[in-house]
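Excluded from the complex is one protein chain; the other protein chains are retained at their positions.
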Amino acid sequence: MTQHLSEHDVRGIAEYTRIGLDDEEVKQMTVDLNAIIDSLAPITEYDLAGVEPTFHPIGDLSNVMREDVEREGFTQGVALENAPKQQDGCFLIPSILGEGGDR
Amino acid sequence: MKKLEEVFETWEAVIGLEIHAELTTLNTKMFCGCKLEFGAEPNTHTCPVCLGLPGALPVPNKAAIESIVLAGLATNCDIEKHSMFYRKNYMYPDMAKNFQTTQGPVAFCMRGHLDLDVDGPAARERYRLDDLGVGESDGNITRTEDGYVAHVGITRIHMEEDAGKMVHVGGGEGRIAGATHSLVDYNRAGTPLIELVTEPDLRTPEEARLFMQKLRQIYLAIGISDCSMEEGSLRCDGNVSLRRRGAKEFGTKTELKNMNSFKNLHDGLAYEICRQAEVLEEGGVIYQETRHWDPSAKRTIVMRVKETADDYRLFPEPDLAPYDLTDAFIERVRAKLPELPDQKARRFEEAFGLSAYDARHLVEHRETSRFFEACMEAAGGEAAKLAKPVANLIINDVTAYLNAEGVALAATPLSPARAVELVRLQASDAISSKQARQVFAAVLAEDKDPEAIVEERGMKQVSDTGAIEAVVAEVIAANPDEVARYKDGNTKVIGFFVGQCMKKMRGQGNPKVINELLARRLAE
Partner (left out) sequence: MTASQTFGSLSVRAIQAGLIAREFSAAEVARGTFERIGAADAQVHAFLETTEEAALEAAARVDAALAAGRGLCELGPLAGVPVAYKDNMNLAGTHTTCSSRMLESYVSPYTATCVARTLEAGALPVGKLNMDEFAFGSSTETSAFGPTRNPWDLGRVPGGSSGGSAAAVAAGLVPVTLGSDTGGSIRQPGSFCGIVAVKPTYGVVSRYGVVAFGSSLDQVGPFARTVEDAALTLNAIAGRDELDCTSQEVTVDFTANLAEGVRGMRIGVVPAFMDAAGLTPEVRDKVAEAAVKLEELGAELVEVELPNAQAAMSAYYVLGPCEAFSNLARFDSVRYGYCDPGHKDLGGQYEASRANGFGPEARRRIMLGSYLLSAGVYDTYYYPAQQVRTLITQDYARAFEQVDCILAPVAPRTAFRFGEIADPTEMYLSDMFTISINIAGNGGMSMPIGLGAETGMPVGAQLIAPAFRDKNMLRAAAALETVYGPAPVAPDFADGKAGE
């Protein structure tokens, strides 16, 4: 089996996808992912020169848009109904210091 | 730290801008029918789509696509018929889906440009401009009488959606640092946003500021955004790097954020250029990083260091059909294109004989250019004659008043008819320029016509030679000593005589006529 991903790589992916894995889980995930990626080999062996990709399996459908007309949405109460934590009409989250957002 | 002009002796700055504009003039968001409204109660303009609820799907707002095509046409872009939306994947709590729907390698608008007129003090920021003769070009600039024209390339304008808003609580002044928690409001999430990216064609902070100003004028003219830098509907990030004069290679760039006014844009860039020069001259290294302009501390501070290029896992958005814009669609949008500020300025020059400078300043704001046009209509046959003084009144007095009072022109008692009447009174020598200023103030303060104010205050300037001659004779006769002094060569005494005449005429004598007559009589 080819080693597509090291445990270090898997840790990086876990960090990017924000899934906390312990050492044991990283080890298992590395084995699983390498096995799956191995099984994807056929896709890399095709001669696809000149073949256009099909990103949308919808035939010739294009330019699907709506008119700029208001639609009734949620009240604040409904918007926050499923919020794990809320305060002052807003969703409440703990400190975001250290988040890598580009803001 | 060196001053900017000193830095420019050695270094050339390379600046590119990324300008985001919210399409605030639309009714609804980019991908759902929620109302666009600034300042509403938190989370009251939300739905499954903009809250990113499981199962919700986006549907693009046609008017937003029309707006971006309009923006592209107004900035000389090629409109790309075939394009797609993409998902830009990264997790951040103000982004409900944890991906931003944006465009990929092909945007709706590609390869545009704007030409900037840089003159006056702004032009002097350019290093050794005087090495160029009028009409000569160097790189992307061409020398003009009073400055130069800079040709600034626009890489693309793409369509995307804005994020929600966060308030950071528990730290100082709403900053992230020190905050114990944050509050998220998704009212803004999904607001249609267009991002314009320039080529790295700008060389001075003034050029950057002028580009931003010009773009704002265009966006306002085509009516796609309220362009409020204060409320964040127009935002600008700058990419800055330095290279030694003559070098071809680009230096390492930093990305500058929080330049939320024209002044901040200029000052932030100027500071960053000087900071980079200092680092480089001390043998240091510029890191590719995002920096935040702090206007109160007058410096930029590091927000985060980019060790590697961000990997946003961009891929075509499967929930949105691709675009295949038709010629008919593009032409329908083109038909909505109004006269743009540049075209309007050229028309003002040609139709009313205004100088390029006056014309450009009039079209800077839609309300002043509209006011000017209304004045010209009110002036009727005298339009060409009154154009210059009307333009002066608007550019100087009116603009100063509006800025000082912070009001809109339409909300003041100054109508185009009153403005024309005021200018006409002064042009016909009925009132002096000093009186004109008083009348202007009184019109605004008392909401009365200029004629009425002049009448009421008995302000009419006396230019009648006969009447003035009598006063002049009287004053000369009453002050033989001063006459003698004048004849001895002390010509400054004429001021005394003018003052005396004015006093006798209760300030209503035409000073020009008084001066002429005095000079004549005293020379006898």
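Some observations on this one:
A and B are the chain letters, set down in written order, and residue numbers restart from 1 in every chain.
The rule is simple: a residue touches a chain if its C-beta (ideal position, glycine included) is under 8 Å from a C-beta of that chain, and two chains touch if they have at least 3 such contacts.
Small disclaimer: the values here were computed from a predicted structure and weren't measured.
For subunit B, the list of residues touching the undisplayed chain reads 47-48, 51-60, 87, 89, 91, 93, 96-99, 180, 182, 184, 186, 309, 311, 313-315, 318-321. For subunit A, the list of residues touching the undisplayed chain reads 5, 9-10, 13-14, 16-21, 29, 32-33, 35-37, 39-44, 46, 48, 51-59, 61, 64, 66, 74, 78, 81-85, 91, 93-99.
The rule is short, and it goes like this: only the chains that are shown with their structure count from here on.
Subunit A and subunit B have CA centres that are 41 Å apart.
Across the complex, subunit A is touched by residues 26-28, 32-35, 41-47, 50-51, 59-65, 84, 90-94, 163, 166-168, 170, 176-177, 179-186, 257, 290, 304, 310-311, 316, 318, 320-326, 329 of subunit B.
The residues of subunit A lying in touch with subunit B in their complex are 16, 18, 55-56, 58, 61-76, 79-80, 87-97, 99-103.
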